[in-house]
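The structure is given below, and queries will be raised subsequently.
One protein chain omitted, others in place.
Up next is chain A:
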Amino acid sequence: MKSENRTHPVIHLFFILASLVCIIPFWLILMISFSSQNSLTKNGYSFWPAEFDFAAYRYLIHDAEPILRAFGVSILVTAIGTVVSLFLTSALAFSLSRKEFPLRRFMNFYVLLTMLFGGGLLPWYLVYTKVLHFQNSLLALIVPGLLGGFNVFVMRTYFTTSIPPSLMDSAQIDGASEYRTYFSIILPLSLPVLATIGLFSIVGYWNDWFTSLVFINNDKLYNLQYFLYNTLMNAQYLQSIADKAHIDAASSPLQPLEELRMAMAIIAVAPIALVFPFLQKYFVKGLTIGAVKG
């Protein structure tokens, strides 16, 4: 009878390979970040560096201020953005899930419309800079990511399918208001979907560099991803400029150290990789339940 419980070795093998495909590049990045510059130029990338050297990390700690600040911005934006976004998304989704809501069809259509048609970069930019004057403020980083049509629909489906309507009816018979129902009944019962959408939101905010590029000129407000993107792109540009503008090659500085770039990548990935395991157990549940038709 034992064999019934055993998973087929082919399946094991498949997942071992799949994991390796994910882990190996990460391992390589980690090892490059530990390599000495000398061994990098001599031997190139390797999975086990000939010489270990923590110069990149020492350098980052030495010149830590801008990175720490970018870290702070990212954490702040992610934390505030995720909490507010969860509240707005769930509130809207709750309204849309209620059959009693008179504007339900229109609002559904409206949310759907935002998924299908975007205004484009320029109107987007104009609204945030000319109408709202969010340029160079943290609001510019937070507000654009607050509501996503997709997230609203995932939550709405969850509310309509996995929370029995009779539960709400009985709550209302007991005298609960809509707000009370929302806060005391719906939210506590929706942890899986909240965790799922929350994770989307966290990853979204954490990885976002484009809004920084568009709205932020003040380098004190750069978030971590943009700070890293900027460092890399500036180096790349300086290299390509020498070709394009035919500038005296001597005046363009050398590229930043390879291992430093990799160390930065590790630093950027670490926090999000740490968050994931804690939310993972909700992750599967939240999405699948949301997808099953009631």
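As a convention for this text, a contact is a pair of C-beta atoms (placed from the backbone, for glycine too) under 8 Å apart; a residue touches a chain by one contact, two chains touch by 3 or more; residues count from 1.
The rule we apply is simple: contacts and distances are computed from a predicted model.
For the chain that does not appear here, its UniProt entry gives the protein name "Extracellular solute-binding protein", which is one of "Translational regulator CsrA", "histidine kinase", "Extracellular solute-binding protein" or "Sulfite reductase (NADPH) hemoprotein beta-component". Check A:W27, A:F52, A:F87 or A:F106 against the missing chain and you find that the one touching it is A:F106. Touch with the hidden chain on the side of chain A covers residues 38, 41-42, 44, 63, 102-103, 105-106, 109-110, 113, 121-123, 125-126, 129-130, 213-214, 217, 219, 229-230, 232-234, 237-238, 242-251, 253-255.
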